[in-house]
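Supplied in structure tokens, the structure appears directly below.
With one protein chain withheld, the remaining protein chains of the complex are depicted in position.
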Amino acid sequence: MNFFPESNSSIALEIDNLFWIITGVVGIATVITLFLFVYPMITRKKKRTKIERYMVDFTHKHRIWLYTGMFLLLMGDLYILVKEHSIWQRVEQELPEPDFKIAIVGKQWMWEIIYPGPDGKLYTDDDVSAINNLHLPVNRVIHMDLKALDVIHSVFLPQSRFKQDVLPGRTITRWIKLNKEGKFDITCAEICGLGHSMMRGNLFVESEEEWKDSMDKIYGIKK
Amino acid sequence: MTEHKKTGFLKRFFFSLDHKDIGFQYLLTAMFMAAFGGFFVYVFRYNLAFGPDDIPLYGNLAAKEYNQLVTNHGAIMIFWVGMPMVLAVLGNFLIPIMIGTDDMAFPLLNKISYWTFLLSCIVLLSGFLMPTGAFGGGWTMYPPLSVSDFGYNNPNTTFKANFFTGNTFFLMAVALEFISMLMGGINFIVTTLNKRAKGLSLMKLPIVVWMINIASLLFMFSVGPLIAGTFMLLMDILVGTGFFDAYRGGDPILWQHLFWFFGHPEVYVLLLPSLGVVGEIFSTFSRKPFFGYKMVIFLVLIAGILSLVVWAHHQFVSGIDPGAANIFSLLTIIISIPFAGMVLAYLGTLWRGDIKFTVPMMFALGMLASFTFFGGFTGLHLGSNVFDIYAHDTYFVIAHFHYTLFPSVILGGFAAIYYWYPKFSGRKLNKTLGKIHFWGTFIFFNSIFIPLFWLGLQGQHRRIFDYSNWDKLLMQPNHIMARQIATVSLIFLIITQFIFLFNFFKSLYKGKVAEKNPWKSNTLEWQASSPPGHGNFALYPAVYRWPYDYNHPDRDTDFLPQNEK
Amino acid sequence: MSTKFHNEGLAHEVEYPALNDYHGHPNYLKVYITLLLLFGISLVASYLNNFLLMVTIVFLVSTLKALLVINYFMHLKWEPIPLQIIIYMALFALAALIIGVYFDVTVVPRDVYTP
Partner (left out) sequence: MNTSINKKPTLRDIPQARLGVWILIAGEFVIFGGLIVAYLLYRFRYPEWAEMASHTNIVLGATNTFVLLTSSYFVVKAHDAAIKKDKNKITLYIGLTILSALIFLVVKITEYSQKIHHGFTFSGKELVEQGKHIESTYWGFYFLMTGLHAFHVIVGAIVLFIVMMGARKGKNYQRIEVAGLYWHMVDLIWIFLFPLLYIAN
């Protein structure tokens, strides 16, 4: 049984790996805790003196046991944090040089995709907009200006492990690099009213030539 | 003790100032609201598994109704079931009697708090009668949607048109509920600090009283900004101010911050009293002193303070500053440490214990197990900001927070009910039915949410009426089957609860009469008669020891009540 | 009637001022005059041209005023320490809130997308 849907972006595998790292840390903790849980239940009928049961003093020994447990988890936590920090920085805090820039605007209940016109610059008069169908080239760094018009939406590309809420009143720029051709999904992950479940788009990841063709088509229709 | 006067139903359930009666009223109201919440979840889960047509007991479901049901299920289960169940019921019933006093510090305030709560229930449910229908924008009420379904071009302009909407009623209900719980919380804190029995120092308090008080304090500190925010949002809807309107300088993200600044401590508000109950039950049924009492209180205080500064992990992808997200991720993951210490201390109580598998003990074990293994540990996944990019707003989150809230509210609540039922009714619940109820609840609860973890990892996002749009991603046979397993389990879970209801109400009148101290427990409430009359104690007890002296080596009996020298 | 040990019943049943509950009495007039002086300072400061200096002075003075009121008029100084902690915890919560939200609400570019 596969745990994740197919992946198509450079960060997808890193995120999947992080999941397994955390699951590993949690797994070890689970085994220890499970033992502490089950062992007293198995041995509950054993004859014990009152003194053995009566552990009213929280002695140094007990404290050390408790601290050891907490310390082990702290180590696990720090391991997770170290692993995740660099990924987070690359994904959210740094913007590599873009090869191509687009804008995505969430509206009730569709995605408006604004492509830069033939001049290659966004927010000029020759910008072209399309609804719901996003064509992107493979293996290129793409910047996306994410906006919303009316209520909060969330751009969620499940196969790219990409998600970003879009809010009216601010533009959020994120980058993405896709490494697999095909047709993928764009979904809205933040409730946005009546048509929330109909708010679906398609992400077409295409090779350079195919992508040029489809861009020509988009420009052509508008021209 | 004072004579237990026969009082009329109306007098007892509407005007009585006695803390036990008020606790019982909260309990009944919470059960009543839980019926709504349970019915809602049944309807929309049925839709997700078997389609929107011809849902038994409901009919056809529309997308708008789906949103309304999802929203109200969330709000009801947290604010109108969870809050009263673990805070108001336990606090009202337990605090005065466990600290050996006659009643709350302010009985009238207590009653007003209940009335406000009842009013908030009525306001919430009357939202369904509004011309536009109930509110359907998610229980988190994120602004542009909660101000109007149409964002900035809101067609409703008049005050009246905006007032009679589900949005307004929902918000008013939430605000009233907060105020009610705030009044209750003040009462709990003052009662505990001020009315303790002679000799009962803070370090001799039962752990559950500590937990309820810390929870009340946390609630009080965190809810203030949200009450302010609720006023602001209400004015946005009604008057047309622009506090959260991006086109008028407002910021929708501010609401999210105000909401989650409350929303995260709220989880601990629900969790801590329940952990307190589990602590009491563990100690009693392991016949062992509570392990690391001071340590646990210290850790809870640390966790409480930390919980005030981790809220933004609900917003990693909602457009907050990515640099700040690093800090919030760090704090969130660090908060697992005090909880790990607490769980280990709790397991230390079980260690070498003479464990007795009574029904409350089973619920307590079930609570701690499901909370730790699934709720707590998946918290690490979601606390990590990178994985949260993917998991946010998917069913992984849903499964995670149900694994924290369901054990806290439902399993912990049942543990408390089974444990203290002999005290507040004077009769015993049927043990066999109780065990069936436990296994049914526990197994079906797990089989609902484990498939949802998997669905979440598959990318199934929340609050979607119909997944058929994502035929490749989410409509494979495996996905459909997982959704159906969850739904069928849910139906069985709901059916199991009828066993409990039958047991609960039948035993009120026909159950075996319980002795004064059926579990041989140490805390003060077991020294009062069952059920305690008005005023609780014939003679106010003086306290000589802490409440967990089980199996004391110097004594013949294996328990030693707090008021014995 | 049963024997009762502790503070109990409604508050008005308790003799006032309650036993053991004595807090000192500061010279209220002195505090009041200080408050008025501080108030005067903040008014004068409001005519300063330097914005930053003005804001700093005004808010320092407000904090000082608030401390005077809460400690002397409200006798918080003479209250039990746990109670003081509870009150100041509220301020801690607010400080956490404002620091956490500052970067998301204040330090963002102003930008409104209109179609």
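Odds and ends about this structure:
Lettered A, B and C in written order, each chain numbered from 1.
Keep this in mind: a residue touches a chain if its C-beta (ideal position, glycine included) is under 8 Å from a C-beta of that chain, and two chains touch if they have at least 3 such contacts.
Since we're looking at a predicted model, the values are computed, not measured.
Considering the whole complex, the hidden chain is in touch with B, C.
Contact with the omitted chain, checked across B:223, B:296, B:429 or B:514, is made by B:223. Checked against the full complex, the one of B:73, B:195 or B:534 touching the unshown chain is B:195. Interface note: of B:242, B:440, B:518 or B:531, the residue touching the hidden chain in the full complex is B:242.
Contacts to the hidden chain, counted on subunit C, fall at residues 6-7, 11-12, 14, 16-25, 28-29, 32, 35-36, 39, 42-43, 45-46, 54-55, 58-59, 61-62, 65-66, 69-70, 73-74, 78-83, 86-87, 89-91, 93-94, 97-98, 101-102, 105-106, 108, 110. Summarising the interface, subunit B meets the missing chain with residues 105-106, 109, 182, 185-187, 189-190, 193-196, 220-229, 231-232, 235, 239-243, 245, 247-251, 254, 258.
One rule holds in what follows: only the chains that are shown with their structure count from here on.
If you draw each protein chain as a dot and join the dots that touch, every dot ends up joined to every other dot. Chain pairs B-C and A-B differ in how many C-beta pairs they share in contact, with the greater number at A-B. Measuring from the averaged C-alpha position of subunit A to that of subunit C gives a distance of 43 Å. If each chain is reduced to the centroid of its CA atoms, subunit A and subunit B end up 29 Å from each other.
With touch defined as above, residues shared between interfaces to two or more other chains in subunit B number as follows: 246-247, 251, 253, 319, 323. The set of subunit A residues touching two or more other chains comprises 149, 168-170. Those residues of subunit C whose C-beta lies close enough to touch subunit A in the complex are 108-109, 111-115. Interface of subunit B with subunit A (complex): residues 63-64, 67, 136-138, 142-145, 149-153, 246-247, 250-253, 286-289, 291-295, 317-319, 322-323, 325-326, 329-330, 333-334, 336-338, 340-341, 343-345, 347-348, 350-355, 365, 368-369, 372-373, 377-378, 380-381, 384-387, 389-390, 392-394, 454, 457-459, 461-467, 469-470, 472-473, 478, 548-553, 558. Taken in their complex, subunit B has these residues touching subunit C: 1, 101-102, 106, 193-198, 217, 221-222, 224-225, 246-247, 251, 253-254, 257-258, 261, 305, 308-309, 311-312, 319-321, 323-324, 328, 537-540, 542.
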